[in-house]
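The following block contains the structure, expressed as structure tokens.
Apart from one protein chain that is not included, each protein chain of the complex appears where it belongs.
Just so it is clear, A, B, C and D label the chains in written order, and each chain counts residues from 1 on its own.
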Amino acid sequence: MDKSTQTEIFFGPNHPGVPGNYGIIYEFEGDTVTSAKANAGHLHRGFEKLMEERLWIKNTALVPRICVEEPDINEMVYAMGFEAIGEIEVPRRADYIRSIILELARIQGHIFSIGGNAAGIGQYTVMHWGTLTRDYILDIFEEITGARVYHIYIRPGGVRQDIEDETFDKILDLMDELENERFPDLEKTLFENPNAQKRWQGKAVITKEEAVEMGATGPVLRANGVPHDLRKMMPYAAYDDVEFEVPTYENGDAWDRIKIARDDMLQSIKIIRQLIQNIPDGPVQTDLGNGLKYKIPKGDAYVKIESKRGEYGYYMVSDGGLKPYRVHVRGASTPLGLYGVREFLPGTRIADVPVWAKSLGICPPEFDR
Amino acid sequence: MRNEKELLELINVHLEPQAVEIKREQNVSVELAPKNLIQALSFLKSHSYQHLSTISCVDWLEEGAFELVYHLFSYDDYINISLKTRIKREPGIFQTAKEIWPVAEFYERDIHEFFGVEFKGNDNLEEMILENWQHLPPMRKDFDTREFVNDQYEWRDYNGQKHTD
Amino acid sequence: MNNNFVKGSWQEILDWAQNKSINMLHYCTGCGAIELPPTMTSRYDMSRFGIGPAATPRQADLLLVTGYLSTKTLRRLIYTYEQMQAPKFVVGFGSCTINGGMYWDSYNTIKQLDKYLPVEMYIAGCMPRPEAILDGLLKLKKMINNGEADGYQRYQDNLEFYHQNQEAVLGEVQRTQ
Amino acid sequence: MIDLIYKIGHFLLITVFATALGLLFMGIARKIIARIQKRYGPPVYQPYLDVLKLFGKDAITHGFIFDFGAVMALGGVIATLFFIPLGSWQLYSMEGTVLLVIYLLAVASLGMAMGTVGSGNPQASIGISRALTQMLGYELPFLVILFSLIFRYQTSSIWGLMQAQAGSFLNWNLFAYPMMALVAFVVLIGMMGKKPFDAMIAPSEIGSGPVVESGGKYLGMLLLQKSITIIIELALYVNLFLGGADNIFSFSFKMLIVWILATMFGSLFPRFRIEDGVKFFWKWPLGIAILQALYIII
């Protein structure tokens, strides 16, 4: 390649088009990317090291910060790892509550990312509305857990506290409002908008083979017709008790992934309604004794759950001590954000680079850690 | 669609495992000798274990070993396998799995950066997350982050009280 | 004397205009950035106070350091700060910028932002709620109006101090020519 | 001598008026967009504060071409402004033919393009390359419309075209040639760089395109340029399709209506990719404009 025909662009970290503090350095010719590489690591805090330095219980405060878009999955997967190694049973009501929290988190994450995607193609109205809608869910979180973003609510052995019935009613009201008012608005402004279709259809295509080969899951795979959902395949929490569908599409492009986000939210609403209807009574927490002295036997476990962007896994090792021996985080977008940028971004038009980055749900803190 | 037991049989027959274990439902752990591991990966990949979740590394300082754990998943069996192998901590050299899963290049790069493990055949091992890191790879157990922080940064002074644990 | 008076009142007018119109650089340095969209959008809407986003450092007045700073980010943040045009203000956001916060023992994050950049004010919390952010920014506006937000002058006056600190953690630092 | 002073005073007055009005319109647009987005929005006078602040800030320059570009951009639009009849208020508008105005606007674009590319930032270059491409997209239907109007009314001066619509409001081209007015409205949105035709400044793709390096007074001047450009383009539309006006107040009011409609229209669409935008302009607006022109000349 003649060097003088190439132009280098630093797409991030300080660029309105990138998702978070993350960079893509790409070279382009004319208007097409010819080579690209990820410039990651701006958010590295050494979580895995810090977790080795903290008590089991203290880490529940640390884990949500790994992925700020969807913090609850971290709490959940951490608790699952702890319970798997320690072979701890969780009360059924806690399972239900966990699922409710996770689904609420999924909705807020999806609506936020739809807003972000819309902003990437210049539809700011949807971004504003989406962020507003998300705030209603954060209000519910605040009522349940006392915090807007980092809840520290799901913890080993169950959840921190029970949810009142009135709160359940509020959740149900909110679900009605979302379904009847917010989503139709979204449908009209975004999903029925010919321009949005034009910007997303056929863009940022990742095929099924490519996705499987690099280990991308979630919407990337489901947009290729593979109904892969860990909630169905390896049910955790209360997901074996609810009925829902896994939405799939066939084209593997940005448009399909965004439609999956929308359909996922509708499924989540369905799940939440079922969970609230069927929630059993009982305790919400197994007694594990003094929190500062939590100990589990030596062992290891790879636990994973379905985040909105795909498989989210922790590999946790305990040496029988007061602190974890090793925790390794497998973020859902790790393969895309590091490997996928180099392999699949070239050939994309520069106008579609933000579409690429945003529709694939790249969340840098989960691979910077 | 195999269940866990059938899977373990398959592994026992073909892969010479050092130890196998059904951890819990849908989760299997297999320990292998380092020399068998790459072969085992390609064997399992051709038996529907196409999804490489990640590669984890654990630093067993006292035993003088790095444990590499390859997490595989099958879309047919819905079973998660953790393939484990232990390599010597010094010099910490292993084979790359890049030929089987190209994406492994980046997982290995990550492990190299944080543990200092070399992967033969992977020539893309430069710094990715850290920048100008001059010290021990930070995830090694003999790297003490608190000591490092005390040396490198200054604590804010709260009327003589230091910010501590 | 008369001249000084004119100059003084002109500066006051500019300060007043500055306090009414602040462009915030769109740079998500840490996880606190997740509370910025709610602050900027429909519910809390900081644009009603004249605070809006800016895409590039050239157009920005306010550098909001949203949370912990890894050393890798700090290097870019310093470069970005130097590309901004005076008057420019730095606001530390979240506990991690004050004393390291949650990541006090992390090997890769800095512990005190004000050693590296001249911070006008901190907004505490992990992370601060939108109300807290708005409150902080309103206080910043007041400071600007009173001419108290003089970080960029402090940076110029104590250039050596800042450069020393920066180089202590980063090694060589690339700067604007 | 008196005449000269009168003229200079008039120059300044018109410039200040158009700038003020343009900035006010920008403030109104922000408010409207905020309301559509369910926000309170900044105060209407926010753009004035922005300009004041920007002129008080330090700025950097990338050499004389960066300065020259900014001056040329602002100077170009101010010069254009003098050829536009604003209601009954006009300076050289009798002389100004509508084709001249179109090309005069290009002076400002060229100045801005030169200055911003002179900053050496490739993202600015991409923005400019997009802006020029888009210009080809929207100018073509617009020039065809002008062609038909000039041919229809046998005059090319804006004043004459405005006079031709005098009488009842049914004589307005908006009602006489509604399709043409619609096309011109779409073109107007493209001209003003509103969504969906704002690919040249797309922040998420190329920083903010042309203005990526402009700060301080340079951004201030570009803001002033933008505000005057808005007035010129709206005035052109009002003169050509809404029959102009007798006095400056009703004229401003008509401009405001068009501006509000354009703003609302813009806030509902995501942006086009640049060649999709050009394709759109050449497919619908140009097609309709040509049909209309054929109807008029035959």
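The definition used in the following text is that a residue touches a chain if its C-beta (ideal position, glycine included) is under 8 Å from a C-beta of that chain, and two chains touch if they have at least 3 such contacts.
Just so it is clear, contacts and distances are computed from a predicted model.
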"NADH-quinone oxidoreductase subunit M", "ABC transporter ATP-binding protein", "Hydrogenase iron-sulfur subunit" or "4Fe-4S dicluster domain-containing protein" - which is the UniProt name of the missing chain: "NADH-quinone oxidoreductase subunit M"
Touch partners, limited to displayed chains, of the chain removed from view: A, C, D
Touching residue (missing chain; options A:12, A:41 or A:324): A:12
Per the touch definition above, residue among C:20, C:43 or C:76 touching the missing chain: C:76
Contacting the left-out chain in the complete assembly, out of D:24, D:49 or D:221: D:221
Sole residue of D:32, D:100, D:248 or D:264 that reaches the chain not shown, by the stated touch rule: D:100
Which of D:21, D:86 or D:113 contacts the chain that the document leaves out: D:113
For subunit D, residues in touch with the removed chain: 8, 11-12, 15, 55-63, 65, 67, 70-83, 91-92, 95, 97, 99-100, 103-104, 106-107, 109-110, 113-114, 117-123, 125-126, 128-130, 132-133, 135-136, 139-140, 143-144, 147, 150-151, 154-157, 160, 207, 212-213, 216-218, 220-221, 224, 273-275, 278-279, 290, 293-294, 297
Residue ranges of subunit C at the interface with the undisplayed chain: 27, 56-58, 76-77, 79-80, 83, 174, 176-177
On subunit A, residues whose C-beta touches the chain left out of the figure: 3-8, 10-15, 23, 25, 27, 29-32, 39, 349, 351
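Heads up, the rule we're going with is that only the chains that are shown with their structure count from here on.
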Distance-maximising chain from subunit C - centres being C-alpha averages: B
Of A-D and A-B, whichever chain pair has more C-beta contact pairs: A-B
Mean-CA-position distance for subunit B and subunit A (Å): 23
Subunit A and subunit C: spacing of chain centres that average the CA atoms, whole Å: 30
Mean-CA-position distance for subunit D and subunit C (Å): 35
Junction residues of subunit B - those touching two or more other chains: 130-131, 138, 143, 145-146
Contacts with two or more other chains, residues of subunit A listed in rising order: 15-16, 41, 44, 46, 49-50, 53, 128-129, 132, 368
Pairs of chains satisfying the touch condition: A-B, A-C, A-D, B-C, C-D
Residues of subunit B touching subunit C in the complex: 130-132, 138, 143, 145-146, 148-149, 152-156, 163, 165
Residues of subunit A defined as touching subunit C within the complex: 13-16, 20-21, 41-46, 49-50, 53, 61-62, 65, 68-69, 112, 115, 127-129, 131-132, 134-135, 138, 148-150, 365, 368
Partner subunit C, residues of subunit D touching it in the complex: 30, 34, 37-43, 46, 49-50, 52-53, 56-60, 203, 207-208, 211-216, 219
